[in-house]
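Right, chain A next:
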Amino acid sequence: DIKIGAIVSETGPASSLGDPEARTIRMMVEELNARGGIKGEKAKLVLYDDSGDPSKAKTFATRLVEDDDVVAMVGGTTTGTSLAILAVAEESKVPFISLAGAIEIIDPVKPYVFKTPHTDRMACLKIFGDMKSRGLTKIGLISGTDGFGASMRAQCLTVAKSSGIEIVADETYGPKDADMTPQLTNIRNKPGIQAILNSGFGQGPATITRNYAQLGITLPLYQSHGVASNAFIELSSAKNAEGVRLPGTALLVGELLDPKDPQKAVVLAYKASFEKVAGGAPVSTFGGYAHDAMRILTSAIAKAPSAKPAAIRDAIEATTGLVGTTGTYNYSKTDHLGLDLSAFRILEINNGGWKLVQ
Partner candidate 1 sequence: MSDLLQFLASGVTVGAVYALVALGFTIIYNASDVVNFAQGEFVMLGGMISVAGVAAGLPLPLAALIAIAVTAAIGVALNTFAIEPARGAPVVSLIIITIGASIFIRGVTQIVLDKGTHRLPSFSGDEPLHVFGATVLPQSLWVAAGAVAIFVALWLFFTRTLTGRAVLATSNNRLAAQLVGINTRFVMTLSFALSAAIGALAGVLITPILPTSFEVGISLALKGFAAAMLGGIGSPKGALTGGLLLGLMEALTAGYISSHYKDAVAFFVILAVLFAFPRGLYGSNPTERV
Partner candidate 2 sequence: MSLLQVEGLGISFGGVKAVNDVSFALDTGKIVSVIGPNGAGKTTLFNMISGVYLPKSGKVRLDGEDVTGMRPDLLAGRGMSRTFQNLQIFHEMSVLENVIVGFHMHERGPVLSDLLGLPGSRRRSRAAAEGARVLLERVGLERAAEREAGALSYGALKRLEIARALAARPRVLLLDEPAAGCNAVETEEIDRLICEVARTGVAILLVEHDMKLVMRLSDTIVVLDHGEKIAEGDPAVVSRDPKVIEAYLGAGTTEALHAHG
Partner candidate 3 sequence: MLTVEGLRSRYGRIEVLHGVDLFVGSGEIVTVVGANGAGKTTLLRCLSGVQPVSGGAITFRGEAMTSVPAYRRVARGLAQSPEGRQIFTNLSVEENLRLGAFIFSDERVERDMADAFAMFPILREKRNQFAGGLSGGQQQMLAIARALMGRPACLLLDEPSMGLAPILVAQIFEVVKALKTLDVTVLLVEQNAFGALSVADRGYVMETGRVTMGGSADELIADPRVREAYLGM
């Protein structure tokens, strides 16, 4: 057997990310084995739930490499847990593919650490690009105080100026808050404001969207890639979410993609099988990250001369042109992210569904 380790935050504050990740990973291992495994060997998955706690994540990482003898790890739903796991991965020389956004995971490059999601900075750049193209330059920022929101806020604040965007309001909210109208009222009152960007995931963005409608704000509203899932539309109700834009992956708009788009087949296949096992839960970007990580890992194991961690690592680093749900991965010695801005697409919510803007 080939043992693959996974550590995700199935429960805890990041469970809306970790849960689809866990489902995806389990599903893909099953599919893989149903197809006969890798090079004739069955894959065996050892998956732990760190409930969002980096210390637990570190313990589980130690357990995976020391006790379970896995050949590689995927996971690290949040930046915090990813950082905890990667320390173990580096020390014990077991490759690790992270599912978290922060750039510091792969910058500077660490030999055994890779990641699949875009960075927050890329999301900011993508959004700002779209804003500029619509002539929106004075914007208000509202962010969740959780790791995702705070980290994206920090990145957006850093790249705003160089993108020609002026941030005139900077508000925050707690991830479980019931009402954000005071913050939105203050943002709306800023003179000359042209658009609002929300960096956050979970239920907060849905509440923002509903409060937005309640207050009758008509400025364009941008959300982050953290809400890229149909659950968001459901929670905010389609009417309120109409016209909201966000940087998303091909995953949400599989049907709309040009048939020639290489991602189309991958995305549709993943969506179909996920929705079959997920009992009604819609696909989300995060499950997509896990999907891509597993694809990269399994194809690397298949290509590697032996199922030894070091060999697998080399094979991962050699991955090029691998088409995932998030984008097309081209890893190299100096790039352990392997994605560029083109992987992001600006989506708009339209009639309760998704529309490709470009």
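Just so we're on the same page, a contact is a pair of C-beta atoms (placed from the backbone, for glycine too) under 8 Å apart; a residue touches a chain by one contact, two chains touch by 3 or more; residues count from 1.
The candidates came about this way: all candidates are chains of the complex that A comes from, given by their letters.
Please read all numbers here as calculations on a predicted model, not as lab measurements.
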item: Numbered candidate touching chain A, per complex, among 1, 2 or 3; value: 1
item: Chain A - residues contacting candidate 1, complex; value: 10-13, 15-16, 19, 145, 171-174, 176-179, 181-183, 185-186, 189, 202-203, 206-207, 210, 213-216, 231, 234-235, 237, 239-240, 279-281
